[in-house]
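Below: the structure, in structure tokens.
Omission of a single protein chain aside, the complex is shown with its protein chains in their original locations.
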Amino acid sequence: MSDPFFHPVSGFDLPRFAGVPTFMRLPHVDLDHPRLSEVQIGLIGVPWDSGTTNRPGPRHGPRQLRDASTMIRAQNGATGVRPFERVNCADLGDVPPNPADLLDSMERITGFYNRVMAAGITPLTAGGDHLSSLPILRALAKNAPLGMIHFDSHTDLFHSYFNGTKYTHGTPFRRAVEEGLLDPKRVIQIGIRGTTYDMEDRDFAASVGIRIVPIEEFFARGVEDVMREAREIVGTEATYVSYDIDFVDPAFAPGTGTPEVGGPTAFQALQVARLLGGVNIIGADLVEVSPPFDASGNTAFLGMSILFEMLCVMSTPREG
Amino acid sequence: MSDPFFHPVSGFDLPRFAGVPTFMRLPHVDLDHPRLSEVQIGLIGVPWDSGTTNRPGPRHGPRQLRDASTMIRAQNGATGVRPFERVNCADLGDVPPNPADLLDSMERITGFYNRVMAAGITPLTAGGDHLSSLPILRALAKNAPLGMIHFDSHTDLFHSYFNGTKYTHGTPFRRAVEEGLLDPKRVIQIGIRGTTYDMEDRDFAASVGIRIVPIEEFFARGVEDVMREAREIVGTEATYVSYDIDFVDPAFAPGTGTPEVGGPTAFQALQVARLLGGVNIIGADLVEVSPPFDASGNTAFLGMSILFEMLCVMSTPREG
Amino acid sequence: MSDPFFHPVSGFDLPRFAGVPTFMRLPHVDLDHPRLSEVQIGLIGVPWDSGTTNRPGPRHGPRQLRDASTMIRAQNGATGVRPFERVNCADLGDVPPNPADLLDSMERITGFYNRVMAAGITPLTAGGDHLSSLPILRALAKNAPLGMIHFDSHTDLFHSYFNGTKYTHGTPFRRAVEEGLLDPKRVIQIGIRGTTYDMEDRDFAASVGIRIVPIEEFFARGVEDVMREAREIVGTEATYVSYDIDFVDPAFAPGTGTPEVGGPTAFQALQVARLLGGVNIIGADLVEVSPPFDASGNTAFLGMSILFEMLCVMSTPREG
Amino acid sequence: MSDPFFHPVSGFDLPRFAGVPTFMRLPHVDLDHPRLSEVQIGLIGVPWDSGTTNRPGPRHGPRQLRDASTMIRAQNGATGVRPFERVNCADLGDVPPNPADLLDSMERITGFYNRVMAAGITPLTAGGDHLSSLPILRALAKNAPLGMIHFDSHTDLFHSYFNGTKYTHGTPFRRAVEEGLLDPKRVIQIGIRGTTYDMEDRDFAASVGIRIVPIEEFFARGVEDVMREAREIVGTEATYVSYDIDFVDPAFAPGTGTPEVGGPTAFQALQVARLLGGVNIIGADLVEVSPPFDASGNTAFLGMSILFEMLCVMSTPREG
Amino acid sequence: MSDPFFHPVSGFDLPRFAGVPTFMRLPHVDLDHPRLSEVQIGLIGVPWDSGTTNRPGPRHGPRQLRDASTMIRAQNGATGVRPFERVNCADLGDVPPNPADLLDSMERITGFYNRVMAAGITPLTAGGDHLSSLPILRALAKNAPLGMIHFDSHTDLFHSYFNGTKYTHGTPFRRAVEEGLLDPKRVIQIGIRGTTYDMEDRDFAASVGIRIVPIEEFFARGVEDVMREAREIVGTEATYVSYDIDFVDPAFAPGTGTPEVGGPTAFQALQVARLLGGVNIIGADLVEVSPPFDASGNTAFLGMSILFEMLCVMSTPREG
Partner (left out) sequence: MSDPFFHPVSGFDLPRFAGVPTFMRLPHVDLDHPRLSEVQIGLIGVPWDSGTTNRPGPRHGPRQLRDASTMIRAQNGATGVRPFERVNCADLGDVPPNPADLLDSMERITGFYNRVMAAGITPLTAGGDHLSSLPILRALAKNAPLGMIHFDSHTDLFHSYFNGTKYTHGTPFRRAVEEGLLDPKRVIQIGIRGTTYDMEDRDFAASVGIRIVPIEEFFARGVEDVMREAREIVGTEATYVSYDIDFVDPAFAPGTGTPEVGGPTAFQALQVARLLGGVNIIGADLVEVSPPFDASGNTAFLGMSILFEMLCVMSTPREG
């Protein structure tokens, strides 16, 4: 049973549109807070988008996600899980990026997550563009390569952009494999679609053993079957979950920078998160929410609902 | 065959963007109009949202729904029904609410519907937030409790909010059961989903016999099967239909105050309304359209299409 | 193998948000350009909406479609086709319409396409409202009536509007059949739905042998089955493809003037285009994108993705 | 003192967001209404934009202006005038245009206004694009050419567009002078600005004696001085007032099709209307409100405030 | 010199789009915080709009104002004042309203401000609709009636609405005078404009000695002269400042529920706040920011800039 200090404010006490918006109305426990060590799952914002090669905006993601998150109530309607009663959750604040220096920002992110890991906290991240996952993985995969379940419309496995630039939101997992942060044989990418420059990313995936599930296969096989395979691929060892909001069809999630039409529905977007049950998740992220392209906040609300589903899974003890 | 006075203006005579916008381009017949008694189905606006606990706006619903309704043509493309030729339909105008006095507004609404019932008119309501249904039911269920088919993402069965407040858009059907306006054994709620505060609403439902179909069951069983059960539950006796636009996924209906992601498509939203055929509908509503959150009017157009489907069913003689 | 002159600019060389936006970043080859005769497939804009009876705006379609098209990369992710390497493609610019003279504009459009046909170019058109298809067909169907696969929520087969007006976006294919431009027995219309004025259009379709697939049938049978029938109906002879963006559900394509709720998803919208493989397409269009009703450009991006799918099919040699 | 039948609904009785939206909440008295002959000033919508050479949308103007007009209360705060108590005002509905036939629409408009004039009603028009003024003037200036005070950023005096097209929203007053509907020596155009094709319009103005006040002169001299000259130019004889919303700076009135930056403020926009006092106004219009470019309705609210100011002046007995 | 604990986070340390958004990036010090008694000026949100008679939304004001406030830097560019170094400022959080019970909410607000006053804190409020000012004044004017400088387009002095309702956002200052919270002879209302129901509010003002400066007089005399009079009227005794964002022209502040066209510019909006220097301000508010009508946040940013100007004045020692 979690400590009441870590319980979110109820909408029956303070209407959901009121109050200083922390993630899911949890207490704001920054890295210098006296109760930091009691936190079990920490929600962290990475307000950064310097890796974006197309439309920018994810630097504003954490702010809008916090705002939308005050709509999240205490209990999962589908599964009945009440995560905030099971584990101590808190809003750890945002990593302070340097918007004008990409490499400095990457160091700042890794440094922040090093401290989180040192405190024994499992991080649940609200991005930020997808390059954010790389400096996070550098902190999380210190001991051994991780498995990864990756929801996205893009592989983000390209070698480089713009005549040799190696760090963009289209390359993080190429780097992560190269750096030994991911075990490619325990990586699955689900929902891939859209036009492509060439086959360079998929050739790399094939060469190292990354499993790609294109959207056509996803729709043909169905959510349950694909997720069963995903769980098998990552097995029982430590696994990262990276969820790009552009996995979802842009009708449901227009607020992103590089949308690809023809994706899953919001219902399926929640289902795949729920079906992570049993996976040994040592960290997860939801990235690429770009508020300037959806001022309504609906994309952020979907993103936050996905984060909540992941949190419910992460707060549930695994069997065996 | 209906009287030509009650036929809507055709888009071939006056383009659909032109003219004073009444509901479905029907004549405006207010409660003092000499031809009131000839009306069989009356469309009524309830521009009121004082029961809203989250984002307001449904007070603007009837205006935008009227505007969108001029896109509705004379014939149902799917079923071939031409409702305006079958029954005399009219726009009865709006109930005059008191935006700064919740209880006074409830009395005004009940009073308005008392007059509508006295004139022998079947009301088809464009809300307004969901609390609107309660004062309407007070006028409609004078003699005996009604059955209800309720489409929504929320049960609206909570006991109270904010330390004891009994009248909000989250409580109308708790009150309706308590007041004997609904027969809980003839009530079915379809599409329920999203996070919840606790199980207090569902425990109540279980205790009085209200049938809840969560969205997961809805998708698993399919529209036809769920609606077959719904028709069985309400049987042949008098039934109210209450349709909250947030039943539909917010990608299709973003203009609402408390959206829950992961709902049915617009096609399914129309299907469930069509499958009301045979139900003894003595009144129906479409509520929670909130124009400030969808200035495009697309949500209102969907809402009006649902109202038109319900009107087609209501204008069709039941068998036997 | 196509000439490098006709290859689009890569997003790795020039970011996709940069540069003068031609269709799919192809060279702008106007009708007086020295290399016109080398073009095999020409993308053409018809910035015109004088046939619109409801909400205007498709005159702005080509501009927004060009803008969105810079998001299209070189390769089809689903089929692997790289159309720009197979055939010489170019942006032929826009037909200059006369926004204040409907008949003059129709002559200008036919004149433009006459020149395109004379140059031996297969036209792929970005509209424009649906009346645009009529003057295009006048240029394409000079020798014999064409077959047509038509995706739409409306039949566009009405006789006339507003007391006798024969040229509107609701009548082009009635005229095309009357003028002998289409062989009605080789015409199929897919996705028809929404309310209707009356049955005049469908009665005409039945009388001349046009096949209509209502949306209910489309969903019941599935994409593959319907498209198999479509390919059978048009056979191996010359066929036009006309794709109204309002075929797609407005959640996915809000930027159009006469939306009808309850349509296919974006994924299905792409699927039907892919399943045109094997059809003898001598021209195609994507019409009714109306930017004022979707400033985000998401509708245009879907429209352009559909055009790209059609281009991929058109660039692929047919068997036999 | 006006008849209570013609008084608008008060916001104290029915909140301003409620009810069927007629112009200024006045009774809807169509041309066949039994009390038509009692109307003194009639508000009329012209939902038409076929003369638009640039961005379309004014066909939706009357609908949005009616919606915004329910914000207008009974009394002018600046002048104290209560127009609805002085004269019988009513909403006469919309002229039914033919969106696909420009010349037919012009005849329909003139026919409608002929009936209005025959009933002895002074028309106050909500457009529509600026070509609307021409068919209106044809009905109003039957006996003698009128004077005109014209607020606009464009002269609308061009000879023709697109290789000879004579009827567009850039030509109405060229035609009106040619047809003897306006006395050019009693015409003043105020607020002219922006880039121009050439000097053809201004050369014409100079040649026939139309007075043009460019925006630079307007700002330099001030509102009072310019309006004093305007009143002198039109004198005491019958005068038409034509007010294009693009007279106002687009920061205040973005919802128009051909904005020109650098115009007057909303306060000045109201002032010039107030300073029409004493002019012998036999008709007036407010045109070019284009809702697709300002879904918020703020432009329409300004437009309606201007119409109200003109109504106040028109309802006030002139001295002498 | 203020305590560093109370200094806002600098944009040089944490980019302005990052972090949990408190007002002006100040520490969140709720009423139970151990350092509450050190706060000198407390920013408070009142997320409540039950008094709104027209378009709702100000309940969302505090959230959006907090978000926009992270754009405020440490120093006033015009006056050089650095308020956060002069006095201890903090974000005291939001009053918890009851959205479905108007009278209960008023009591909650007064109760909250009683605690603020008891702690010796000067409150600076971000509304909320204008009815919020009444329960605040009940806490602030316990000992003697206050003077008030009131910026608004409406007097908010009406007796009642909707057949006798006494508490709406159009009546707070009528009530405040009746209850002895304001000394009407020390009250000035600046910027009044727009249409009115009748003269009931102005007759009341005249009868009790409230000074009204209509917008026409404001523009004619200029900002300095009007504000000189305002300072004279309130004198050196305790004064409340109430600033309705609809004082400003809706081109600059569209995000409000009852806009009136023809108001001051943003520059003038800041000037009047700066010219409060020397006034004995014991509390101030900025109300009626309605985010649903300006999702861009621009209105909120202007509102926050006004609050910052007032804070600068309030943090500056008065002479003598």
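Going in written order, the chains are labelled A, B, C, D and E, and every chain counts its residues from 1.
Just so we're on the same page, a contact is a pair of C-beta atoms (placed from the backbone, for glycine too) under 8 Å apart; a residue touches a chain by one contact, two chains touch by 3 or more.
Bear in mind the structure is a predicted one, so any value in this text is a computation, not a measurement.
Shown chains touched by the undisplayed chain in the intact complex: A, C, D, E.
Summary of contacts with the chain left out: across A:Thr79, A:Thr110 or A:Thr165, the touching residue is A:Thr165.
Which of C:Pro8, C:Gly45 or C:Gly303 touches the hidden chain is settled by the complete complex: it is C:Gly45. Counting over the whole complex, chain C has residues 13-15, 17-22, 28, 45, 47, 59-60, 62-63, 66-67, 91, 93-97, 99, 295-296 touching the chain that is not drawn. Mapped onto chain D, the footprint of the missing chain covers residues 53-55, 161-163, 192-199, 214-216, 219, 249-251, 254, 258-259, 261-263, 265, 293. Across the interface with the omitted chain, chain E contributes residues 10-13, 15-17, 71-78, 249, 251-252, 265-267, 269-270, 296, 298, 301-302, 305, 308.
We take it that only the chains that are shown with their structure count from here on.
The fewest steps needed to get from chain A to chain D, moving only between touching chains, is 2. Shared contact partners of chain B and chain E, listed by label: A, D. Within the contact network of the assembly, the step distance from chain B to chain D comes to 1. Residue positions 13, 15, 17, 59-60, 99, 296 of chain D each touch two or more of the other chains.
Taken as a graph of touching chains, this assembly has some other topology, since it is neither a line, a ring, a star nor fully connected. Chain pairs that touch one another are A-B, A-C, A-E, B-C, B-D, B-E, C-D, D-E.
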